[in-house]
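In this view, the complex is presented without one of its protein chains, the others remaining in place.
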């Protein structure tokens, strides 16, 4: 049953499913657990993944705003392992590497990814309308929700950082304030979703086409009065500024980092960052880190 | 009007169309003709192609027999330049080089290509069901029909050589005998078409699943009694045998050759062959050569 | 009949010829949840140095056509920490472990090899000779340095020593022969190809170090050539490396003369490819009626006589 040929991607997945279903009540806090049981009277080790590499059916992949696409794939039984801040590595035809894309939101049997067309890979991805895609994930460590209930949140999103910030927002027990900066009005996505959740949203655009003209961190500096937890996801220059502000105002929180990555699982070591004086991998140890520990 | 930016593929084509339409009554015997006229009071040379590089719409691309596909593309105004034995270089996504595929038949506004899935390129091609394909052609020199009217033809096809042989058959003024060899019964394509044209067809298969068991050249050796013109298209080992038979029996004719080619237009020089002691390019000087001149 | 995929490389027995390539599979044990590690022929760890190393600045990777450029800068926890934790975990996998090491000088290589040589559970040492030397040149571009490193490491090592060579040399056969003459028990061909990519938007290099090493499907034909040429000059075995994405690619390397292969970029793209490659090799053997994979090593050399032109 667990002979050599059973270990195609799909089968690892289904073995995992099988055992995961059986031990559903256990709490899985580590990346994976090892189970021992007997197959043909020999001891077999089965590792129970919380990350999976499989082919999933595309439900839709439509342009939600010029240059921005939302990909929805059908994924059963994996969504339970997803948490805000995590991402998947998505295979794209014709390019060599998979593309890391963070989770935008999760339903019981589907996952959504919101992405911007920025290069060859995302361009090709945006043209795929049906069929399946190979996805590896969920990957990385998301936001650590422990002891958040008393907090007053301020959330900062820059550009496509909004994609995973929205997922986070859906999981928070109370509303916060969203500071959302983009290049231009046409780059603002998800606003309707935050409004539907009754979030207070402060907007800035670099060209002034909507909201404050300038960087969102300028606005952030003026706010933050009652904030006890600061969360930020966006381009590195923005994060640098956010970290600086958090330091000055002595506010704790989290930032979600981004770097070029080849594998998404810690093997290529491309996405290194200094955390508390130590080299860490964004893909594996992050992408979410404690704001006070990040050195950018 | 003929500024730099006008010379995209499409425009060369349309310029050619334009002028070709105007000089429709001229006979174009050379690969291309040069016309001189005035643009903005400066002399402009416009070359009238008989070969074109353009994007054409796929009409259909269906499997006609396990592993054999017929691709039909919509091509206006070019089909008049096509003749049996010629081929097109067809762009295939994800592979570096275009694929040379000979013309299977020609209608007024469409071209058909019959091909076998043999490698990565043809496999990818076979999966494309709609959209456009970039095609360069018609390329090469086909059969020289001069003084054929008195002939009694014997035509030999091996494997996918049948594809272009069928095109030839549709252009002959009288029927001949077809010797058609394939690996197995399931590799026999186009038989119905030849039957519809009332050709006499002699079949061999290597596994004996239909017709004579063995090589078609064994059958050919027994025939050829009244033949005055021998035509052959197929794999090189078959052609070698056919050339040998023609020599022994003193029969003239033509063979259509095949070799790996990168460009199809004589530039890469990969498809060299010795013709009458001289190095010639199959893509440009052939693929059809006089049987008595070929040295394989 | 089930074909025999096992090979012997430098007196070490491997159940199949597919190894992980250094620097592309972490310390080697981390992906146990994603692929059955015990099915691998062997694991070559990331390169370990005497002292911990932080590696280079960002960006460290860039995608290119059918490949990847990297400039990681040998980031690792150092030999002392490696022995404490990763090595302990690796030993338990039941798969031969080859530890890749590097240094900026002969003495660094020797000292690191000495420490490893006292450990149990290590099948061989692979010398990464494509790292920068003290003058920031690639070690392999200094023939006498290469010779010294191999000679001195061999003097103290109790386990086999494999020299991983850089392909960017005028004569790969000469370099391979030099490794053999200094006592190397095998060589790995090849490391990455020096390359560069410039961002057309910023007009700057895509890597912080400006240049990096290229790997992936794009380099395969060049590494096949290296294996083919080296095989004719040496009698020690070769680990073929460079752009192996499928079982066919692995077999191609073995036909050219490799006894084993190491798979790198392909497993970065999809770790399960390592297992697929092993299965595909078996499929090819069944189809071609090859009883033992050992029978095809260098077969293309035996099949063909060299023509005069090139």
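In order of appearance the chains are A, B and C, and numbering begins at 1 in each one.
Operating definition for what follows: a contact is a pair of C-beta atoms (placed from the backbone, for glycine too) under 8 Å apart; a residue touches a chain by one contact, two chains touch by 3 or more.
Every value quoted in this text rests on a predicted model; they were computed, and no experiment measured them.
Chemist: Based on the whole assembly, the unshown chain contacts which displayed chains?
Modeler: Hidden chain, whole complex, touched shown chains: B, C.
Chemist: Just to verify: which one of C:6, C:117, C:147 or C:209 makes contact with the chain not shown?
Modeler: C:209
Chemist: Can you say which of C:91, C:114, C:151 or C:225 touches the chain missing from this structure?
Modeler: Considering all chains, including the one not shown, the answer is C:225.
Chemist: Looking at B:247, B:260 or B:290, which makes contact with the chain not pictured?
Modeler: Answering carefully, the residue with contact to the hidden chain is B:260.
Chemist: Please identify, in ascending order, the residues of chain C that touch the omitted chain?
Modeler: Spelled out for chain C, the touching residues are 55-57, 64-67, 69, 71, 73, 132, 136, 141, 168-171, 193-198, 200, 203-205, 208-212, 214, 217-222, 224-225, 228, 243, 248, 251-252, 255-256, 284, 288, 296, 299-300, 303-304, 306-310.
Chemist: Using the document's contact rule, name the residues of chain B that touch the chain not shown here.
Modeler: Against the missing chain, chain B presents residues 4-5, 7-9, 12, 31-32, 34, 47-51, 53, 91, 95-98, 121, 134, 136, 259-263, 265-273, 279.
Heads up, the rule we're going with is that only the chains that are shown with their structure count from here on.
Chemist: Can you name the chains that touch chain A as well as chain C?
Modeler: none
Chemist: Going by the contact definition up top, give me the pair of chains with the most C-beta pairs touching.
Modeler: A-C
Chemist: Using C-alpha centres only, name the chain that sits farthest from chain B.
Modeler: So the farthest one, by centre of C-alpha atoms, is A.
Chemist: Chain B to chain C: how many Å between their CA centres?
Modeler: One centre to the other, that is 47 Å.
Chemist: Starting from the mean Cα coordinates of chain A and chain B, work out the distance between those two points in Å.
Modeler: 54
Chemist: Where does chain A touch two or more other chains at once, residue-wise?
Modeler: none
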